[in-house]
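With one protein chain held back, the other chains of the complex are shown just where they sit.
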Amino acid sequence: MKQRTRNWLLLAPAGTWFLVMLIVPLTVVLIFSFGERGASGGYVPALTLEQYANLPARWTAFKNTMVLAPAGTMAALLIAYPLAYFLAVRASPRWKTILLVLVIVPFWTSILIRSYAWIFLLGGRGIPALLGWAGLEDIRLINTPFAVLIGIIYGYLPLMVFPIFVSLDRLDKRLLEASSDLGARPWHTFVHVTLPLSIPGIATGCMLVFILLMGEFLIPAMLGGGKVFFVGNALVDLFLQSRNWAYGSAVAVTLVVVMLVTVTAYMRLIKRLGAQREDVAIM
Amino acid sequence: MNSAGYIQPEANVRQTAIAELKGVSKHFGDVIAAQDLNLAIGEGEFLSLLGPSGCGKTTALRMLAGFEAPTSGEVLLDGEDVSALEPYHRPVNMVFQHYALFPHMTVAQNIAYGLKQRRPRLPKAVIAEKVSHALEVVRLDGYDRRRVWELSGGQQQRVALARAIVNEPKLLLLDEPMAALDRKLRKEMQLELKTLQRKLGITFVLVTHDQEEALSMSDRICIMRDGRIVQVGSPQDLYDHPSSRYVAGFVGTSNFFDGTVTARSGNLVSVRLENGMSVETSRADGIDQGQEVCISLRPEQIRLKRSGEGVPVSVTNRIFLGEHTEYIVNHQTLGEFLVLSPRQSELNEGQFDTGDLLVASWEATAALALDRT
Partner (left out) sequence: MSNNNNYISKQKFMEELYRYKKGSVTRRHFMNVTGLGAASAVMGAAMPGLLPRPAFAAGDIGDRVILATWPNYHDPANFDAFSEATGARVQVNVFGSNEEMLAKLQAGGSGWDVYVPTNYTITTYVDLDLIEPLDTSRLPNYNAPSYDPRYAEAGSVGGKLYAVPKNWGSTGFVVNTKHTDGGQPLTTWKEFWDITMNQFSGRTTVHDYQLTTIGNALKYFGYSFNSIDEKELADAEQLLLDVKPHLFAISSDIQPSMRSGDSWLAMAWSGDGKQLNTDMPEIAYVLGAEGGELWSDYYAIPKGAPHMDAAYALINFMLDPAVNTKEVLAHGYPTADATTTAMLPVALQNDPILYPAQDLLDALEFGAAATLTDPNRAELMARFKSA
């Protein structure tokens, strides 16, 4: 009995938080999504599927999000992994600390301010000017999906590096020696020992980055010049510009559903990957 | 004293050398982990590296495996210099101290790992065959699909062993493989390991700081100290002819008395002990007149009698051990020392008790004058 009371007490703060910050807003949004827009904006109660029927009007936003979020996640992974590997496996303890701090430092500044640096770097007087000297004329980077991708990779890299770093750092280095001792070349050791043992880190990193990217709006707004439009941007517009709360709610609900479906599928995949290794016969 | 004099591969090694360290040193910055190691390891032999913590045993082993490159000197395998060869190119396998089993693989996958690296590839059936054979050898049949973290410490150790021997390496290196096991299991495994080594005919190099383990398993023992090899020899050799006080203390137990050499005659030297007593001892190589030495006297070489020739002692303590009885006796000026009496001697002389006044004696050849280091 006492134990039970204590368990409840332990769960109370998180539970309350969960209820107030997640369940309640989601319920409100769900109710709104079946309503209508008021004459001068806002929400008028109704029970209609009209908002959902209108979803195709935001198809591009969903498409952009569903293309650039996974692409950004993959690109961040491809860049983060070697970095995390270097930090965890190769770097000497002193360098490890210094480099880790360097990875975190950008987080101390607002992404907004850092994005301004990128606006300059990708703008006509930045990298394109350098490319111009190299003979590549009229390369435009700013306000393109590519610029958004760069911003995404840059902004989310630490989020990807850390979980992978932790899983690689925890990895028993003697396993690598054991593999080498058993005749495996470095590449083979990487594929059969290092990589499988860092899958938890990769899975966490990808999940974190992907989920956050699905809701991203700042980077596309700043580096995409308002032309590369994510669902997040559509939501900002619907709530702040056209004040169509009902439709905005429907888009938000759809985004949450898409997110849940993708993440569930992803978890299944990761689990299957893990299970598969178990099922494979010894060869 | 230079250890080199005691290492005579030609004389000590029965078979041809399969591995050899030639003047090998390893420095980690300022730390000298190994200094001028010379050691030939014969084919099929069981060699132990014995020494206190930090003396460079693991370093020597890692240079044989290829994980460390020597700072100077050569590592030979089968007569070829492999100093620059990567671990994965060496026909050598290692059993790690904490086994280093791959946690994401089954027992069978762990054991098959080395076989799958072979080029040209081995047929699957051959690999399966070898794996199940290796499991049999380490008496783990039926465990192939188990996850390694489900196994007990002893079972894990056997998987590690199987994972190494399945590759039929020319040289099997074992870094304190039994350190993590409890005493009883360790005894069992020592026996198993020795049997296995005989059966497979693979050359074993075992690192240990447990002298009993080294004495009971090895064909030869290499005693190390501060990064150097002090003496190499068979267990009996080391026991009977230690080259220094250090070795005598490391292999078996002994009583030590400091003194100075006063005279030499043939194989014997006279040593004046610190209390002024003069003792005849058998002479080890390189002991000279006037040298400060240490006399080593093994407890079982001392006889206790109620009367007769010898030094007078009183019994301070008696421990009955069945086959033997251990006495701690006290001499007025020499202090306390240990005597091991066989059962027979007690039957002859009667049982000695604490406080009894006795005489202790020994053959002149039983006492050894040794370098003090």
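Structural remarks
A and B label the chains in the order they appear, each numbered from 1.
The rule we apply is simple: a residue touches a chain if its C-beta (ideal position, glycine included) is under 8 Å from a C-beta of that chain, and two chains touch if they have at least 3 such contacts.
What you see is a predicted model, and the numbers here were worked out from it, not measured in a lab.
Considering the whole complex, the hidden chain is in touch with A.
From the set A:127, A:195, A:218 or A:258, the residue in touch with the chain omitted from the display is A:218, counting the whole complex.
Against the chain not shown here, subunit A presents residues 37, 39-42, 57-58, 60-61, 110, 112-113, 115-116, 119-120, 123-125, 140, 142-143, 218, 221-222, 225-227, 229, 233-234, 236-244.
The definition used in the following text is that only the chains that are shown with their structure count from here on.
Distance between subunit A and subunit B, defined via averaged C-alpha coordinates, is recorded as 57 Å.
Contact residues on subunit B toward subunit A in their complex (touch as defined above): 65-67, 86-88, 92-94, 96, 98, 100-106, 108-109, 111-114, 116-118, 124, 127-128, 131, 144, 147, 163-164, 167.
On subunit A, the positions that touch subunit B within their shared complex are 172, 174-175, 177-185, 188, 192-193, 196-197, 277-278, 280, 282-283.
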